[in-house]
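These notes are about the structure you will find just below.
Of the protein chains in this complex, all but one are displayed in their positions.
Order of writing sets the chain letters: A and B. Residues in each chain are counted from 1.
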Amino acid sequence: MNAQRKYPPAPEEMTFEPKVLVVGGGASGILSAEKAAELGLSVVLIEKTEELGGKAAQLSFLYQSNLSPSQWLKDKISSLEKNNKVTIYTNSQLEKVNGQVGNFKVTLNIEGKKEEMDIGAIIMATGMDLSSKMPAQVEKGAGSFLSQMEFEKQFTQLASGDSKTFVLVVKEDDFLIGCINALKYSKKLKEANHNVYVFFDEMKVSEEGTEKLYHQVREEGVTFIRGTNNLKIGQEEGKFSLTTIDPQLPVKLAKELVINFDYYIFNEDLLPGADTGKLAEILRVNLGPGGFFQEDNYHTEPVYSNRQGIYFVGACRMPDLLHNVQEQAGAAVNSIYQLSVADVKELMEKTPLIDVIKCAYCLTCYRSCPWNAIDLLYEIEGAAWDGAPYLHPLACQKCGCCVAECPNRAISFPGYTDEDMQKEFKKIGGKV
Amino acid sequence: MADFNPSLVTLCCENSAFLVAEEENLPGVTPVKIPCGGQVEHYHILNAFDQGADGVMVLACLKENCKHFWGNDRAEKKVNYVKGMLENIGINAERLAYSPVAANNEYKYGELVKEMYDKLKEMGPMEGKVKK
Partner (left out) sequence: MIIGERKPLEEVFDRTSSFNKILVLGCETCVAVCLAGGKKEAEETAEAISLHRKKENQPVEVKAESVQRQCEFEFIDEFKDLMNDYDVVLSLACGVGVQTMVDRYPEKIVLPGLNTTFLGYPLEQGVWMENCQACGDCVLDKTHGICPITRCTKSMLNGPCGGSSEGKCEISGDIEIECGWHLIHERLKALGKLDYMEEVEPPKNWSTSFHGGPRKIVREDVKIVRGE
């Protein structure tokens, strides 16, 4: 466990390892590594596949930007490779995490070899998985049906020629990506003189600029039809057609709308990466809605986990757009930086303190800390026996939960001791 | 009991209720800042009664909105436990209440406290409290 032998360590003995572990070598990981290195922190970037880039490497273009994603990534990767603050390991995974913020002891599996490392903070950027289900059974011509990602990969080829008909179907989910992709494709396809129909359930335009884009492509002649549930796909002599009834019209007026199309593009189900659950266990962090890493806590920054020093950036917390991911990376790195320069002595004056002499080693505090800020330490001078609970001042969020649960009242919380509470109660009824 | 002015202690979570309680200066009400609903101890609630409170309220964040994830739920459960203790002791359990209050809901804080205050007024002084 931690290297602290004295209990509790004196503030000046508490060091913050200025090294960040970034897990995942996709766009989110690359952006995080870049940000951390910018602030002078060393970075270890691990990627489980054999090369960096992740899903972003497969995109053909970015929303609201003329950069080519593959070129953009290549530039980023080569500058990371040149940066002597950054070490990159591919074919590598996170296996074990001990300790607390500032002094995590992580075990990595680097190309099959185990390696231990001291790490100050961890940024998870493990991305998401896509699952695409064909919208219909077709005998032949399955190539006309593409998920958004497949479409991206072949975009240049498919968008060549002109006057093809594209049907973009965006089924409702919890994320913005499907809609924004459809808008982004509509614009490009329209520029290349194709016919475009967009079927959607909810048009999500909360992202800056998307509403404008929506109006723009509408004016340019993209047809938007609400409702994706009653779409019938027909096939005749290798040609496909889509039949629907406009659900907005009263039944009497509603006429069947038949669209003959060349390509049917649908949004994938966005799922948390297959390892997310396992990693959550290794990291002792909570999972959020849908099994993503997102921590639904409006009191804290969106990139925070329920453990100080562990952050979620990019699609592993919630699928998002690249410029938002960039901001997340900034927020995570900033927080790491703040912690690395925090005045531990001052912090400790306000943090609960466990008196191991009074402790019954019942593990209640360890089990009931919502922030998993308590570790069990071994071979500690001054502790009655091994497994002494140690409340880490940098990891603690000062909620007092452990203080209240301790059966031996071994934890004292400056400002909220019995005496402090009694002083407050002395004021009852206007007495001072 | 028209001339009885109850003393009410509100144990307020600093992330929500205390931000409001600080602003409202209600007569007869003693707001006490706590770091989170999870910090509430049975002992402290009983102690507040022992120190002369006629009623105690624990006010924490809204459901599923606790900064510390489950502090508010723990607070509610602890309040229910202490209510049981109070009944055993012979004190009306209605003298203790748990409510969630958002940091921006001054109105609700005011309402809740007033409601409790009126209820206490009706109940009269704490069982066994020496009347002045």
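Everything that follows uses one rule, which is that contacts are C-beta pairs under 8 Å (C-beta built on N, C-alpha and C of every residue); 3 or more make two chains touch, one makes a residue touch a chain.
Computed from a predicted structure; not experimentally measured.
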| item | value |
| --- | --- |
| Per the touch definition above, residue among B:F18, B:F49 or B:F69 touching the missing chain | B:F49 |
| Touching residue (missing chain; options B:E14, B:E41 or B:E76) | B:E41 |
| Contact footprint on subunit B, counting only the chain that is left out | 41-43, 46-47, 49-50, 85, 88-91, 126-129 |
| Sites on subunit A contacted by the missing partner chain, in the whole complex | 358, 360-362, 364, 367-368, 406-409 |
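Note that in this section only the chains that are shown with their structure count from here on.
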| item | value |
| --- | --- |
| Chain centre separation (subunit A, subunit B; CA means) in Å | 39 |
| Subunit B residues within the subunit A interface of the complex | 7, 9, 15, 27-28, 30, 32-36, 38-41, 43-44, 47-48, 51-53, 64-65, 67-71, 74, 78 |
| Residues of subunit A defined as touching subunit B within the complex | 286, 296-300, 306, 370-371, 397-401, 403-404, 413, 416, 418, 421-422, 424-431 |
